[in-house]
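Every protein chain of the complex appears in place save one, which is left out.
What follows is chain A.
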Amino acid sequence: MMKPGTIILYTAARFLVPLQLLFSVFLLLRGHNEPGGGFIAGLVAAGAFTLYLFTFGSAVTRDLMRVDPRNLIGIGLFIGMLSVFPAVFQGQAFLTAQWWPIMLPGGTEIKLSTPLIFDIGVYLTVVGATMTMIIALTEAEER
């Protein structure tokens, strides 16, 4: 078992982890036309989980993540691949971006699109791959 963190780390982590996870989602969603996107957002989320891991240990982090990070890699890759195909049903070439704008009450427009699906796939793959590596290293040390 890892040595428990100091009181400062312990207190800070409980505030920082949810904030950082929220920020990663923000980065993910704004990424198409502005700085951000799936890869960097995935790294930020993995950073949040890693902070949690250093503070509370790998077993608790696995509980927090609910899903095994190795499964996240596969799911992410699969979602990323899904973004290739919608264009086919419009008779266009693979990977052609498809946009599905939705008007919300109050005049806000949300644009759903295949680049977003792709970014979500990248996000999950990056979180999964990074956490698989870090958890494996931590557990090798704990053993």
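Quick note on the criterion: a contact is a pair of C-beta atoms (placed from the backbone, for glycine too) under 8 Å apart; a residue touches a chain by one contact, two chains touch by 3 or more; residues count from 1.
Definition applied: contacts and distances are computed from a predicted model.
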{"item": "Listed names \"Sugar ABC transporter ATP-binding protein\", \"Na+/H+ antiporter subunit D\", \"Fe-S cluster assembly protein SufB\" or \"NADH-quinone oxidoreductase subunit K\", matching UniProt entry of the absent chain", "value": "\"Na+/H+ antiporter subunit D\""}
{"item": "Residue of A:Arg14, A:Arg30 or A:Arg70 touching the missing chain in the full complex", "value": "A:Arg70"}
{"item": "Positions on chain A where the hidden chain makes contact", "value": "70-71, 73-75, 77-78, 80-81, 84, 87-88, 91-97"}
